[in-house]
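Below is one structure; the comments refer to it alone.
For this view, one protein chain was removed and the others were kept in their places.
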Amino acid sequence: MAEAAMDDYVQMDEVDWVVFPEGLCSGLVEWKLLHVSPETGAWTAAFRAEKGASIARHIHVGPGEYYMTKGVMQVRGGADEGGATARAPGYGYEACNAQHDYTVFEEDSELYMTFLGPLNFTDDDGNTIALVGWREVSEAWQAAA
Amino acid sequence: MAEAAMDDYVQMDEVDWVVFPEGLCSGLVEWKLLHVSPETGAWTAAFRAEKGASIARHIHVGPGEYYMTKGVMQVRGGADEGGATARAPGYGYEACNAQHDYTVFEEDSELYMTFLGPLNFTDDDGNTIALVGWREVSEAWQAAA
Amino acid sequence: MAEAAMDDYVQMDEVDWVVFPEGLCSGLVEWKLLHVSPETGAWTAAFRAEKGASIARHIHVGPGEYYMTKGVMQVRGGADEGGATARAPGYGYEACNAQHDYTVFEEDSELYMTFLGPLNFTDDDGNTIALVGWREVSEAWQAAA
Partner (left out) sequence: MAEAAMDDYVQMDEVDWVVFPEGLCSGLVEWKLLHVSPETGAWTAAFRAEKGASIARHIHVGPGEYYMTKGVMQVRGGADEGGATARAPGYGYEACNAQHDYTVFEEDSELYMTFLGPLNFTDDDGNTIALVGWREVSEAWQAAA
């Protein structure tokens, strides 16, 4: 019989922050990988960003949900341009195919996020530079640890 | 063509805590429903519990992930009995079919949790009392609001 | 690092049909369990039913999709009563929470179906008799094999 999936627990304050891979962000963004679900390609991470830092252009290949616990993040241009301005404590649902041309942190910020499927980082013309999914984040996390 | 799912944002400190349905817990447990995904039956909520409060016996019909932001929660008997003792800041993955006979908060606590599928609340013999999924939480949330 | 899920292949004509568990159907219904995905609780099976056979009252806890390759099946009362009359070759999407009070095969029939989450078999008042998910079907399949 197929084996059941395993429960897991991470004491987050016993795991060090690691610099998020260059090329995927600008300014200081750090992360902790918390879980990967290889069967569906889901993964979960915490992020910490300095004021002014930003995440490079990407598309969510599947839905993602975040819980902003500190600071301010402008998503999809922010609330003034039809996107969201996430101010802690805030919750956001980024739908399958959500396009994030520019995600910027206006204050020192922290968020927790669950992802189904990879992020598709693209150039300005929409060409894929990197598909970053459960396997790529696992490899990046292990390389840093 | 089928319509894309919608992005969503909730400013969590502008939403009041609501008492979690009686019968599903003991002591004071409050919640905020943040999102439901009717297609797959996923849902997301924040919970706040007083020291000594507990959640009634239930089984996770699909996987669930939590981010403990305050306090201490004993899951599946706690770490001493093969379960998990979640101490903020902590992350937990409760696998599909995880059985939670007794979940107790040892301090005033808060957590954020994503669920795939319903919780199956059972009696001591494992008989279903209530399947609490995206539809039931939506109805409970609307009735309270 | 977490292990990737495994590819799998089943040569279906080399697997014998097995009688579907009593109590879940009436008349002769046989099945072949093809796959289970323990992480999300998904599972896949083929079914063969004799004319006049039926499936007991159940609710789809998550979405299910079927491909009818032979015969005729009345779902949710059939097309005349707002449900579907599936006539091979036919495809059906049964949404999360779809309620199937009575599913009857009007001819000798065969179908292939993928499920997310369990089926909730209930009595006439909606009380759960059996939640039949990836684990229960695995156990039933192994007991019969």
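Letters are used for the chains, namely A, B and C, taken in the order the chains are written, and counting of residues starts over at 1 for each.
Operating definition for what follows: a residue touches a chain if its C-beta (ideal position, glycine included) is under 8 Å from a C-beta of that chain, and two chains touch if they have at least 3 such contacts.
Everything quoted here is computed from the prediction, not taken from an experiment.
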Partner chains on view for the chain not depicted: A, B, C
Residue of C:L34, C:V104, C:L119 or C:V137 touching the missing chain in the full complex: C:L34
Those residues of subunit B which, in the complete complex, touch the missing chain: 1-5, 36-40, 134-135, 138-139, 142
In subunit A, positions touching the absent partner: 38-41, 61-63, 95-97, 116-118, 120, 127-128, 131, 133-135
For subunit C, the residues touching the chain missing from this view: 4-13, 34-35, 37, 44, 46, 63, 65, 67, 69, 76, 84, 86-87, 89-98, 112, 114
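Heads up, the rule we're going with is that only the chains that are shown with their structure count from here on.
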Separation of mean Cα positions, subunit B and subunit A [Å, integer]: 23
Rounded Å distance, subunit B centre to subunit C centre (Cα mean): 29
Subunit A-subunit C separation of Cα centroids, rounded to whole Å: 37
Junction residues of subunit C, two or more chains touched: 38-40, 134-135
